[in-house]
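Have a look at the structure below, then the notes.
Here the complex is missing a single protein chain, while all its other protein chains stay put.
And now, chain A:
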Amino acid sequence: MAKVTTFAAACGCAAAFFLSPAGAQSLVPYVIDGDAIPQSLTGKPGDPVNGRKIVATRQIGLCMLCHSGPFPEERFQGDLSPSLAGAGSRWNQGQLRLRIVDAGKLNPDTIMPAYYRIDGLNQVAQQFRGKPVLTAEQIEDVVAFLGTLRE
């Protein structure tokens, strides 16, 4: 039943160019299978220690703007969305990956930013144009870290 979608944003073909005129950076293509991206974007597992740093530091991952989580050192946590505590028990790595890469694929109305997407965005500030919020490596680090958040 799982729907397989090839998602090769900014692959250089005409359609992708049309979708991302800024097209400054190319993203690693990925395959969505059901509600997950089963394969690592880098082909390797990420580093959970660095992933924690990205998630818990508001300025890099921005996660704490909206989420709370088991980060006693971060005083400023948001409550726009579920706590990240236990995320690794609720979802497998592939599911977590799609939720970070582009949560809008699952819920088009979500406010959670797509962390690995450069097309279909409007009025992006110059210094961020054509760039995803996180790199493929950073996404993998975040996914690896979230996997360790078990209840």
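Here is the rule we go by: a contact is a pair of C-beta atoms (placed from the backbone, for glycine too) under 8 Å apart; a residue touches a chain by one contact, two chains touch by 3 or more; residues count from 1.
FYI, contacts and distances are computed from a predicted model.
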Protein name as given in UniProt for the chain not displayed, "Bifunctional protein PyrR", "Peptide/nickel transport system permease protein", "ABC transporter ATP-binding protein" or "SoxAX cytochrome complex subunit A": "SoxAX cytochrome complex subunit A"
Residue among A:S26, A:T42 or A:Q77 that touches the chain left out of view: A:Q77
Interface with the unshown chain - residue positions in chain A: 5-9, 13-16, 18-19, 58, 62, 64-66, 75-80, 104, 108-109, 111, 113-114, 119-126, 128-129, 131, 133
